[in-house]
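Below is the structure I would like to discuss, written out as structure tokens.
With one protein chain held back, the other chains of the complex are shown just where they sit.
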Amino acid sequence: MSQANRLSKGGQIDRSKQINFTFNGLRYIGYQGDTLASALLANGVDIVNRSFKYSRPRGIVASNAAEPNAIVQLGSTEAAQVPNVRATQQALYEGLSARSTNGWPNVNNDAMGLVGKLGGPMMGPGFYYKTFMAPASMWMTYEKFIRKAAGLGRAPNEKDPDIYDHYNRHCDLLIIGAGPAGLAAALTAANSGARVIICDEQESFGGSLLETADQLNGKPASEWAAQVIEQLAANSDVLMLPRTTANGYHDHNFVTLHERRTEHLADTAPKAHQARSRMHHIRANQVILATGAQERPVVYANNDVPGNLICSAVSAYIRRYAVVPGQKLVVTTGNDSGYQAALDWQEAGREVVAIVDCRANPDGDLVKQARQKGIRIIAGSAVFEAKGTKRVTAARVAAVDLDAFVIKGDVEELACDTIASSGGFSPIVHLAAHTGARPVWNDEAIGFVPGKVKGVIPAGGVDAIYSLNAVLQSGQQAALQALETCGYSPAQVDLPDATGRIEGKAAALFQVPHLKPTSRAPKQFVDLQNDVTAAGIELATREGFESIEHVKRYTALGFGTDQGKLGNINGMAITARLLGRTIPETGTTVFRPNYTGITFGAIAGRHAGALFDPERYTALHQWHLERGAKFEDVGQWKRPWYFPIGNETMHEAVARECTAVREDVGILDASTLGKIDIQGKDAREFLARVYTNKWAQLGINKCRYGLMCKDDGMVMDDGVTTCLGDNHFLMTTTTGGAAGILEWLELWHQTEWPELEVYFNSVTDHWATMTITGPKARDLLSEITDIDLAKENFKFMECREGMVAGVPARVYRISFTGELTYEINVQANYAMHVWKALFEHEDTYGLTPYGTETMHVLRAEKGFIIVGQDTDGSVTPEDLGMQWCVGYDKPFSWIGKRALSRPDTRRKDRKQLVGLLPSDPKVVLEEGAQIVFDPKQQVPMKMKGHVTSSYYSPTLGQGFALALVMGGAERMGETVFMPMADGTVHEAKIVSPIFLDPKGERQNV
Amino acid sequence: MQRYSGFGLAKHALTHNENWQRMWRNPVPKKKYDVIIVGGGGHGLATAYYLAKECGVTNVAVIEKGWLGGGNTARNTTIVRSNYLWDEAAALYEHSMKLWEGLSQDLNYNVMFSQRGVLNLGHTLQDMRDIQRRVNANRLNGIDGEVLDAQQVKEICPVLDCSPNTRYPVLGASWQPRGGVARHDAVAWGYARGADAMGVDLIQQTEVIGMRIEDGQIVGVETTRGFIGAETVGCVAAGNSSVLAKMAGIKLPLESHPLQALVSEPIKPVLDTVVMSNHVHGYCSQSDKGDLVIGAGIDGYNGYGQRGSYPTIEHTLQAIVEMFPTFSRVRMNRQWGGIVDTCPDACPILSATSVKGLFFNCGWGTGGFKATPGSGNVFAWTLAKGVAHPIAAPFSIDRFVSGKLIDEHGAAGVAH
Amino acid sequence: MFYIYCPYCGEHREESEFRPKGQAHIMRPKDPESCSDEEWADYLFFRDNPKGVHHEMWVHATGCRKFFNMTRDTVSYEILEVYKMGEQPKITAASRVVGGEK
Partner (left out) sequence: MSNVAVFDQNAGMGVLAESPLAHVSGVKGGHTPGVVIREKAFLGYLTLRGNSEDVSFQDGVKQALGMPLPTEPMRLHQNQHKASSIQWLSPDEWLIVVQGGTEYETEMALRAELTGHFAVVNISGGQTLLTLSGSAALEVLHKSTVYDVHPRNFPVGKAVATTFAKATAIIRRPTEDTWELIVRRSFADYCYRWLIDASQEFGVDYE
């Protein structure tokens, strides 16, 4: 294919580097420096997509982030698919493969186009709210078709091959936008010592300088830009980030930048370990907003037909990419800058049919220049309709009275293939609005400028400052102001001189009246991507949608991937006119992040896949792995769940592990329990306040179980605390509760009782805890310790220090299984040594490693609760039948006490913890099964409780459960029922929750 | 009221859509109403609608400081389900679900209620216990629900990564087929149109700035457009409830927090159901327009700014990529925030107050959209009769004093 | 995304190092037993939740682990002051109105 629209000279492309690419399966050639859009235009591709609702053919209208139509699907392989890429922002690379996102069988001939044409009049805004209601059952079918028709590109079916990166940075000045304003600011700040970051979303710095006809110091402006870029690059305090979009402005000057690192190279990162893109999290002392202004298209009939562009895009394509997107141009404008497109077009050797200017007496310098060049200027007029379907064939022009909103003269039809329009400029205020500052209307500039935001200084076009000299000045001033705030003194920097030029006053040009009323005229598009028309807005206001936010939501104005960059202000102006209000009265809709879309992957960064969330390991993790453990996630910890041997099922493994503990000895890695070292003379008093039970009498080397409540009286944690010295305790918490409980203790200490002398320190990671439990535990331990294990010398609920396998250890005689138990604690670096030393006696004692599942069975047989499983935040100590653990007469009104005397917590029929024995011993009740007293009642049934824990007990030879049952404590021996999903009804007897050894004889041996 | 139908659309097309009527008037407020509803969100509008339709009270004003449905109603992720754990909550949300099921027809306004089913994933053994408990309770309460294993989840939602190799593998889920999503704006508009047609005055751009109370009885509200009288006032102001309560000299057990949501750019249909994960902490559905609608955690601080902090968005998308690895290359288009009024037990307040005639409907927190019809329905009844509707009765403010909380926290996880 | 000055660390740190802990200056009643159920409920659950100037507690969770107070505008999210536990705020809703700032 030849590049018919490519100029032989000029532009900032490298003609020596040809690039092959495909679009909709056809092969094309472009040059290094092209965007996909410029290359498509160079190759004369008119139709790049179909519109979303009416399936109308669409071409490229813009040259930047504002592009609403040229949204393509990129990717040469399945995994590399990227939906919704703006062709205008996609650098061309070798092998690029893109497709239109809509159009079937293809964009040029789309079947849906017919539906759009015929159904169009019925498909006004919100039409679906008014139909598809009968019969009600059909909606889900209608919806399928609606869904099919919607959406742009598609997500890939395969996992993303790329990785993404985050980078946290702090700086004094963040400059967003590297046009003349941004570059002047950066240059001014560069040698002050301040830390400066400057970013621009384009492939290269320069902004409008890369496209302008203006000169600086008598030379092309881009030369000055190049010079500045070089200077900045040499400065180590300045970080330059091209291809980097500032997407979100957040509180306290936190800005997210998205840097595209490889998207200009290929559809997947070319190098290993290379991040496809990187998010920079910037905390800036001062932000200089130099994002420039966006030209608006004019709203006229059929303004969406390919060949309709905005003027600045025409100039950009010609000057920057050496592409003239047509042969015969008509310009319609209300300001001088639209003339530049015509001048550039003519200079490129193509025909300018006319410039149509809605102003009666245009007189600026550019106007004069156009006149001199013999270009026809039709003043006081506007293009009110484009002709053509797949490409513009003519422009219909007439004199207009914009105030009266009527056409007032004869109609002239100008044959052309391109219409460039300029309705004026909208400062790109988005970022300044992200934290809620409303943009402020500027009458002079006919546009919204940024509202005041602390720490943000607008400069240049974004502040409606447009003449190049003033823009440069404004950039410099912004930098000076920012530097002063940050406490730096700037070096002297001279700005270049721009060719001065007199601009005529711009007119406010939004929608052009048609010969027919808006509702009957051919479609006048406001938001191209969402097919929102002026008639649609008119209908919305007619139906009572008067707030601009209602108009937005009823019509979808500004909802697309472009977020209405071209359409919003026009839509607001049209709404204002229809409601007889001013534009500032009508206001804007809310600008929100992102300025342009960012992939989920980029936002997630490295926190994906294996690094999604930390996995916490105990010191024995490797051993568990080698032993083939299955793991359970408990918080972030990986805990062995059970240790299958060979092909054992979980049930078999757990039965074996349980039996081993009851008959021989088992071992559990209990290192994940939270451990808090408590020192200070008031430690004991503190414990008495945060636990429900008493601590005053606990002797040295004695252990005690404690229950912790919130001040609402509900159980929040439990664990054993040991008195190590009069002023020294070691508290244990649940695995999941560890961090929270430490913070809880600090909270009460720091805020309520700072007078108590006590310090809390986490030692969770320091101590590894190995629990050996079972009748043979003593014999096993005696093999490797010097501690006197004799029953009378080391009693139940006591602690001893001594050597275990040559390692200094603290051993606690506490039991969560009901068996004789020693919890061996050693400094974690020695855990593996001790663990292995124990396993040297594996065969002698039948030492069996067990996991959390067996632990659960064993503790449930003893009626020991698990906070969070047998409780749910609505359970008091009394509900658990743990009155023995509540010190009602303690002097201090401990946390949770007062709440226990509220009317509801005193109720007799609260749900209470009980045991359940299924009538059929083979049945293991479902955890979470709901309990009813009367199984014959109709649904909705009166539920009286639920099963909290349920297991098969190899020791009891049957299933058993713990449950919370209304008034359960008084219902011992009664039968309850559990109607299950499959229709069966289980039956069980309420029994004591202690199923085994109620006197505790086994653990006391 | 102009009736809507496919036929009507065709007819209006012939006259270039020039004859559509207003959906609601823009009335000048009267001096006095029988009932004033403060807050023109979905709940307030539904309350007005049912007051007029079912309780015969039509001399009603809804006073809205901004635009109708512009609060949380405009900002939520539109998940509708009724599979709540506790009987009281289940009754309320199921009442709502039943109303959803005929709502488009009742309002003659298509609210696009799409019963595409809701999956609540379980990733830990405790998650699965909670799921079993909740689904069992739902079943015995007459609410549809099933417990699924990972394989069954995968069949319903093929794009979800159900492999055992993820950080927190999907162990199973609860599945409520009748759950789904609805077009949130349309819900507000449909109720507004219906209420307006029965004579309710919808007064927009008017803020309530004071409460006039005489001898412990409310007599009206001060607004930015002057005093408007009524001896029954229902405050349905979501995140702003505490502010209104303060005007009446009362305190509520509420905190207003930012809750954020985001949407992707529109893509072709990939996700046909609603997927929620409390553990991995994100949830997602795809709107009929094609955007993925995503939400997650609440920001921990109080905020009335309709925006939250960026790390919340980051964590949410990490969760989404973890659950749906193929969405990694999809782009996030827009994020926003609402102001949710959270209650200590994650259940709402539908209650009389110490001021006679002054009622509050609030505390819906992160999950009240689904309740819009039911809440409006029972609150209308409550306002009309002056005593709580039986379904509303357990949700009185008194529960915080007596201790009879309805704690949905541990039970239902994310309460959206 | 807040930038918070920790009064103990003496410098600004990123929000992700901190955790908000709700309304500040909520004193646990000195004698809970003599509280009515209403008073106890008030202490447990009822909050000011103001729109505007708010005093709240934060903890520097991954830094110095200290709790401190902050006066913050809940609409603009501007942090007006931070102060240590046990200290009183200098800026209040009343002082802001008097000072004519807002």
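As written, the chain order gives the labels A, B and C, with residue 1 at the start of each chain.
As a convention for this text, a residue touches a chain if its C-beta (ideal position, glycine included) is under 8 Å from a C-beta of that chain, and two chains touch if they have at least 3 such contacts.
Everything quoted here is computed from the prediction, not taken from an experiment.
Chemist: What chains on display are touched by the one that is not shown?
Modeler: A, C
Chemist: One chain isn't shown here. Among A:274, A:782 or A:1004, which residue touches it?
Modeler: Looking across A:274, A:782 or A:1004, the contact with the absent chain belongs to A:274.
Chemist: Among A:373, A:520 or A:681, which one is in touch with the chain left out?
Modeler: Only one of A:373, A:520 or A:681 touches the chain omitted from view, namely A:681.
Chemist: Using the document's definition of touch, tell me which of A:613, A:633, A:664 or A:853 contacts the absent chain.
Modeler: A:613
Chemist: Thinking of the whole complex, not just what is shown, which of A:2, A:168 or A:649 touches the missing chain?
Modeler: Going through A:2, A:168 or A:649 one by one, A:168 is the residue touching the chain not shown.
Chemist: Take the complete complex as the reference. Which residues in subunit C touch the chain that isn't displayed?
Modeler: 8-11, 13-14, 16-17, 62-66
Chemist: For subunit A, which residues touch the unseen chain?
Modeler: Its contact residues with the unshown chain are 165-170, 195, 271-275, 281, 283, 606-607, 610-611, 613-619, 621-622, 637, 672, 677, 679-681, 700, 724-728, 757, 759, 761-768, 801, 805-808, 826-833.
In this text, only the chains that are shown with their structure count from here on.
Chemist: Provide the list of subunit B residues touching at least two other chains, using ranges where the numbers run on.
Modeler: Residue numbers touching two or more other chains: 305, 309-310, 401-402.
Chemist: Residues touching two or more other chains, restricted to subunit C: which are they?
Modeler: Where subunit C meets two or more other chains at a single residue, that happens at 1-2, 37, 44, 76-77.
Chemist: Given the complex with subunit B, which residues does subunit C contribute to the contact?
Modeler: 1-2, 15-16, 19-20, 22-23, 37-38, 41-42, 44-51, 54, 56, 72, 74-77
Chemist: Could you list, by residue number, the parts of subunit A that touch subunit B in their complex?
Modeler: 52, 81-84, 121-122, 124, 126-134, 136, 139-140, 143, 146-148, 150-160, 162, 248, 250-251, 254, 256, 281, 434-436, 517, 519-520, 535, 539, 542-547, 549-550, 553-554, 556, 559-561, 563, 590, 592-594, 597-601, 603-605, 607-610, 612-613, 615, 632-634, 712-713, 868-869, 872-874, 899, 902-905, 926-930, 932, 939-941, 943, 946, 948, 979-981
Chemist: Residue numbers of subunit C touching subunit A in their complex, please.
Modeler: 1-3, 14, 21, 27-28, 31-33, 35, 37, 40, 43-44, 57, 59, 61, 65-67, 76-79, 85-86
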